[in-house]
Structures are given as structure tokens and as C-alpha cells.
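Only one protein chain is missing; all other protein chains are in place.
Chain naming follows the written order as A, B and C, and within any one chain the residues start at number 1.
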Amino acid sequence: MAIREVLGLYRDLDSAVAAADALRDAGFSRSEFEVLSNAPYPEGTFGEESGIHRLFVFPLIGAACGFAAGLLITGGTQLSYPLLTGGKPLLSIPPMIIIMYEGTMLGALIFTVLGVLFESRLPWIGRALYDPRITQGYIGILVRTAPEREARAIEALRKANPEDILTESGNAGRQPARS
Amino acid sequence: MPRWGMVIDLDRCIGCGACVVACQAENNVPINTEDVYHQRRAIAWIRLERYWEGEYPNIKARYIPVPCMQCTNAPCEPVCPVYATYHTNEGINMQVYNRCIGTRYCAVNCHWHVRFFNFWEPKWPDSLKNQLNPDVTVRSRGVMEKCNFCVHRLVKAEQKAKTEKRSLRTDEVTTACAQACPTSAIVFGDLDDPNSAVSKLLAQAEQEGRVYRLLEDLGTDPKVYYLKKIDLEAAEHAATH
Amino acid sequence: MQERHRLGEEEITRELLRPLVTTPAMMWVGFIGLGAVLAIFVFAVSWMFYWGLGVTGLQRPNMWGFMIVNFVFWIGISHAGVMISAILRLTQAEWRRPVTRAAEVMTIFSLMTAMLHPVIHTGRPWRTLYWVFPYDFWRNLWPDVRGPLVWDPSAILTYLTGSTLFLYTTMIPDMALARDRTTGWRRVFYTILALGWRGNERQWKMQTIAGFLLSGLILPVFVSVHSIVSWDFAVSLVPTWHATVFAPYFVIGAIHSGVSAVVTLMALMRWLFRFENYIRLEHFDAIGRLLIAVGTGWLWFFLLDIFFAIYPQEARELEIMQFRLFEWPFNVLTALIFIFGYFIPVPIWVFQRFRRNVKIMFWTSILVNVGMWAERYWLIKPGLMRKYEFTFDWNWYRPSIVEISIVLGSFALVGFLLLVFSKIFPPISVWEEKEGQHFAQQLRVGKRVVNAIVREF
Partner (left out) sequence: MATHGHAHGHELQRTWELAPADVLGSALRWMRSTAAALRRPLVIAAILFVIGIVAIVAFPLRQGFANRQAWTYVAAAFLYLMSTAAAAPALSTALRVARSHWRRPVNRASEIWAVTLVIPFLLYLLLLPTFPGTEDRLSVWFGWPLSPWLWGAILLLTLTGAGYLFAWFSSLPDLAIVRDHGEPAQRGFAAWLSRGWVGSHRQWRIYEKVVNNIGVLYVLIYVPVMTVLASDFIIALIPGYFTAVFPAYFTITSFQAGIALTIVTMAVLRRWGGQADYLGREQFWALGKMLLAFSLLWFYFWWSEFIIFWYGRTPREIDILRFLMFETYLWPFVLSFAMNFALPLLILMWNPIRRSIAGPTVVAAIVLIGNLIDRIRLTSAAFSQPDSALLGHAHELHEVPAAYIPGISDILILIGMLAGALALVLWAARYLPFPSVAEVVGGLWLRAHQPFKHARLIVIGKTE
């Protein structure tokens, strides 16, 4: 079943929050609409949304990989080329620790960034309703719902004095075409 | 497995510089022209340091030939990022020119100043082109080089011994500097072989208490031993070393 | 602060993106001037490649010279960026917002510049590049991990990668902003960099968490980098180098010079881009207070180093100390370090009146970095000039014109890169400024209105 998108644009925070409430009253669950803004608002400003993420797993995995790589390179080098230098033991642990440490941190850093991108679903090349005005400071409320409920969504969005309402078929306008 | 070492008897050294010249010729060390000297970039695998002692008129010149000490725990080795210098199992502190990238850290961490860097492309006058030693690599610009106890001689001798199915004879082989020294102040040989000249010399000098090594307190265990001059000033002069 | 006034979304966007669209005259001057010096730099380096290191002032025993000193200096500068942005993010200090990006960018560029030095400083740079990095698996001789010169790249590359990713992650939302406001090739460029950012709640949440997480991860790296750089010197047996205190001493010195460099940068941005509304006096005030602490800490380690170099009362060490404390020109250098590095700037910073004066902050920060460059030279050179008892081999070091132009060029290089960056990317994080506006609040206490900030708990 196809999913239809409706994007309501709001000039200020109050009306955006009102729109979110209106949608909720109209029986849209929190997972059916998302809020687009040009800067973070305190979490929960628009009501609870599921904050579940696995971001904290990534650095740990990365650290493990980095550590292993460091161990392999340092240990491997010293074991496979038993060249004596400066009377140091052929398998000198302290230098290994330094490089393994760097490896660990490098792995952790890279995987964290990968994790951030993955958890925020970037890079994202799908197409969805969007409007440049959002980065100007407008707040967008994007409803994804079944075609038959699209009208209700538009109606709900209209309650909170939107700047504009965009649908896949084009601009639905702030007010009904004919009342 | 021999452990090569050297004994330099300062009581015999007359500061003639034959060792320096011999080394220069043996190891294809580029000619140190005057301006190279003024740049303080002269290369001398064994150098003759001259220190003045006393005040004019009764002033004495003291000479001390300084080759690479071939430290057992050489500080210069572990700091090389590319294994260009490492320790052979015959106890020689080896320099691999092809690996060297010229960070010069080894020179920084060599406190006897016996590591030399090719700041310029080495050049020889045409008259000398044909006397280059075929056994020794000619180093290129940008690499370190240093005394290696004429390792090519050692290798040759060992191969000869092998082909003759025998082990290396005592004092069968020696370095260019030792060979050239007119007063045989420089003696080279196997420190582990009790019959070798170096061992005997050391044993005897130990009793006279003349043996010392340069910067011994750094704990690098150099394999070049010096025998003090037999007079008081020399004794205290050596003590300052 | 009292001078803080509410800015509209549009106002912020327009002012912060201004450098991207308009180019003030001073900027052209900068491009041309720095470009000229840069040309000299390139010429000097290629000259050195062609003739070999003979054209430098290096000789026995001064095998390391200006380039290594400069390397340490730039590594030091690179420590400000992450120090500022990470620590201030973790402590949620409000005044970080306008500072972080510029600081991080400076980190990255000065790190690149620093890395350049040891490479061009080797005898055979071409080999350095293909033997040490990238790892050369076919020739089957890997770098010796026991060598500090291998720890070095590992640390620096980790730091560089980390801070680049850090910077990019925090820049994605601004790329989206630029995407929506540009046309033509710029639009394509920003569209690619924005990775299709849309700014929904989840993305913002990730963005916020990433700020904390990456800061926490990169701080230990940043400490390790300069420590390892210091071990390049400290693990050798050169008198006055072989000191256990070197690692923390170098790090605190790096922070001292780096944070001062950030002050310099802030002042320049304020003047060049007219960012008065963002880089405000209170920011100079705060960073000045930070600098007092850092500077004093640095002085403590500096004195520790000197005292415990004298402590063993060994002839060699004393010889060099005496040389570098009392003999020309090092006695002047010592004075310079003390006066420029501490005794002029810190007493000035103690007074809020001066902390809130951009000109004074600018010049003091310059002084600090002059002092810190001198300090690096003071730390590194004397030990080499008078290494151990071989007076026969003691020697002076005089940098050649080539080295001098390389050092000057390195400054031009960083400056040039910074200018280019601020031409392509917003030099102040736009979304963080807006976030700051969203989170800013005010509390009434009687008649007093206190500026406040919203926090989630």
C-alpha cells in the first residue's frame, strides 16, 4: 500500500507544536510524522519520540578492531623481523602499547562517525517532501500516512495556521480551496 | 660466532692520521674538501680528535682516534624508523644504506658523533674514480654512513674460511685502520677469543688499570676499548673523558 | 551578558554566510600576500629537494634544526582546536559556539603543515613517502615499531583523521543550509557534502550525541599526540632532552600556544568578517580566564624541567644549562620565553578590563606564540650543540635562508588554507549559533535579570 507524504511548514515554534498536537488529536501516532528544523530543539519539544539508537555500540566495535590491527602490526613486525636494535627485547611491549593505543582510538573514532551517519540514516538519496525554507528557520512537519488519511492530515495541519502545506500532488494551500 | 672489538692504545698513538686516510681509501668515503670542512660536514669514519693540554709554552697535543664504538646496546639503533641500522649477531652496529631515508635521528642519538650524513652527492676527482673499492657500496646523497669495522673484509675472510672448510683463524682479518697504524696503536680482533691480540692486550692492560671506554656510564657497553697514556697528565686527561 | 541581543534566524544566516558570498578587500590582500610567501616556500622546498639538505644550515652535530623546531611548534598550535571544542562541548560551555569550528579547522591545517616538516626534512623524502607511509607490504620490511619516529605518524594520523571527521560531522547541517541557498556548481558541491541532510529530530539527536562522544574520544588522542612528539626527543639520551617531564610539559605548552592562537584567530575573524555579534567580548573574557590557568600550569612544568635538569648536578647537564641560561644568544631567548610566554600576558589577562579588549588580547596572544616558538628552539637546540664531552665536535647552528623561508612559509601556508576554508565553508557553525539562540533564556532575581541557558537533564 502506497504511503503518501504531506509537509506542513510553520513560521514559528508555537504553531508547529500546535500542529503536532493537532495531528496527535487526529489520531496520528508519533511514528507517522517527523519534525524538520534548522537547529536542534530541546528533546521532546514536540512530544516524545522514540529515541532508541545503538550508537554506543559502534565505538566499542571500532576500538576492538583498531586494537586488533595495532596488535597485529606491532607484534607481527617484531616477530617476523627478529632484528636486534639497541639491546631491546625482540618483542618490546611498551612501544606496542603506544601504537595499539593509537589504533584503538582511531578505530573508535572512525566507527563512531560511521555510527552517527548510520543512525541518522545518512547519506540519504531517497526523495521525500522537503522545502528550502526549513533551513531558513521554518519548521516542517512531515506526515507519512496511508492515502485515505491524507485529507485528515492536511486538515489537522491546517488547524495550526501553517505557512504552506505541500503534498506530493503539489501545494495544497494554507486554507481549503472551497469551503 | 666472533664478537668483534677494538683496542686503541693512546700510549702508542702519535696522531699521524694514517688510520683516517686508510679508512677513507678503504671505504669509499668522499673526499673532504676544504669548504666541506668549513661546513662541518666532513665525513671521517674514524676521526682523530686533538685536544690541547697545558698552557703555552709547555703545551701538549693529545690525540684520540674515534671510530664507531659498536655499542652492544646502541642508542642509535632503535630510533631508526626503517631498520636501516641494526645489530648483527657478530656485534657490529650495521648501517644499511638502501633502507636509510635520512631522518638523522641515529646521529642525534649517537653521543660519540661517529655517524655521518651525506649532505651532498659524494664526488671524486676523475683521477680517483678508478681506485674506489669494489667491495664497498658508494653511498648516495641523503643517507647516513658510519664505521662498520670494515665488514666487507670480515665477510670475505669468513667466506674464504668456509670454502676451505675451516673456522676463522685467530686475528686472520683486521680493519684498514688497524692495518695502517704505523705504531700498531689500533688492534682489532675477536673479544671472545682468549688468544686474540685484543683479548691479550686487554687482559694485560686490565692489570695496569689502563682500560677505559668513552661514555661508559651510559650503559651502552661499547666494544672499542682505550688504553690510557702512561703519564699523569694523560691519566687525568683521560679521566675527563 | 549585557551586550548579547537576540538575533533573528535570517540575520544569523546572512551574516555568517557572508564570507562565502562576498570577499572583503582585506581578504584579497590576504590571498595575494600569503600566496606570494607561499610561492617562496614552494621554491625553497623544491630548491632543497634538488640540491639536497646541503643547502640548509644543518651539520654535525646539529642534525636537527629549524624545521624540527617548527614541526613541534605547529603540532603545538594544532592542540588548541580540539582542546577548545572538545573540552567546552563536554562542559557544555556556552561560549564555545563561535569558537569551535575555527579552532578545529586550525587544528587540521596546522597538523598538515606540521606533518610536512619531518617529511621534507629527511635525506630522501621520496623514499620516506613510499617506505614509511603507506605501509609497504611488497618490499617486506615494515617500519620498526620500536622507533619513536613510527609512533609519531601513528599518533598524528589518528589525530588528523579524528579531527577531520569531527569537523565534518559537525558541519553537515551547515552544508544543508548552504545547499538550500546556493545555485550552480556550488549547489552541487554542497548537496554532495550535505549527504541529503533534512534535519529531522533523529538526525539532530545524533548530531548532539556525536558532539559529546567524539569529544570524549578525541581528548585522549590529543594528549597522546604531543606526548609522543615529545618522546621523539625524550627517549634519546641527549642531555636536557632525556627528561621524564617532557610529555606533560609539551602538552601544556602546546595548549598554551594553541589557545593563544585561537585568540589570535578570533580577533582576526572578528575584524575581517565583522563577526562582532558572534565573537563577543565575553568570549575573549572567558578564553582569557582559561589562558591564565593554562599559562600558570605551563610555568610550573617549565620550572620543573629546569630545576630537575640542574638537580643531578652532572657536569654535562650543568654545562648545557649554563650555556642556555647565561650565554648569548640563549640568555636573551630565555628572557624572551619567560617575559613573552608568561610575565607580560598573564598579568594582563588577570584584569577583566583587558580581557575584554580585543586589541590587547590579540597582541598578547601573538606575544605568547613568539615566546613559545622561542621555547621550542630553546628546548631542542642547545642539547645538540653541546652534546656530551666531545668539545672537539661542539658546534653552533646557523639556519640558512632556505630554512628561514620554509619556517615563514609554513605560517603563510596555514593562513592561506584558513582563508580558503572560510571562503568555501562558514567559519562559524551556523546551526550551533541558532541552537544557542533557541536555548538562551533569562532568569529574574529580584530586579536583576540573569542570562541563563536551557539544559536537558
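The rule is short, and it goes like this: a contact is a pair of C-beta atoms (placed from the backbone, for glycine too) under 8 Å apart; a residue touches a chain by one contact, two chains touch by 3 or more.
Everything quoted here is computed from the prediction, not taken from an experiment.
Note that the absent chain touches A, B, C when the full complex is taken as a whole.
Summary of contacts with the chain left out: across C:Leu237, C:Ile279, C:Val346 or C:Met361, the touching residue is C:Leu237. In the full complex, chain B makes contact with the omitted chain through residues 73, 78, 217-219. The chain not displayed touches chain A at residues 13, 17, 41-48, 51, 56, 86-88, 94, 98. Against the chain not displayed here, chain C makes contact via residues 1, 91, 94, 220, 223, 227, 231, 234-235, 237, 242-249, 282, 285, 293, 300-301, 304-305, 307-314, 441, 443, 445, 450-457.
Keep this in mind: only the chains that are shown with their structure count from here on.
Farthest chain from chain B (centres taken as the mean of C-alpha atoms): A. Ranked by how close its mean Cα position lies to the mean of all protein Cα atoms, the top chain is C.
As a whole-number value, the distance joining the C-alpha centres of chain A and chain B reads 66 Å.
With centres defined as mean CA coordinates, chain C is found 44 Å away from chain B. Computed centre separation for the pair chain A/chain C is 31 angstrom, with centres defined by C-alpha atoms.
Residues of chain A found to touch two or more other chains are 81, 83, 85-86, 88. Shared interface positions of chain B, i.e. residues touching 2 or more other chains, are given as 75, 78-80, 83. Residues of chain A touching chain B in their complex: 81, 83-88. Touching chain A in their complex are the following residues of chain C: 8-10, 13, 135, 141-147, 150-151, 154-155, 157-158, 161-162, 165-166, 168-169, 172-173, 176-177, 179-181, 195-210, 213-214, 217-218, 220-221, 224, 228, 431-432, 434-435, 437-439, 454, 456.
Within the complex, the chain A residues that touch chain C are 34-43, 46, 49, 51, 53, 55-56, 59, 73-74, 76-78, 80-81, 83, 85-86, 88, 92, 95-96, 98-99, 101-103, 105-106, 108-110, 112-113, 116-117, 119-126, 128, 130, 132, 134-137, 142.
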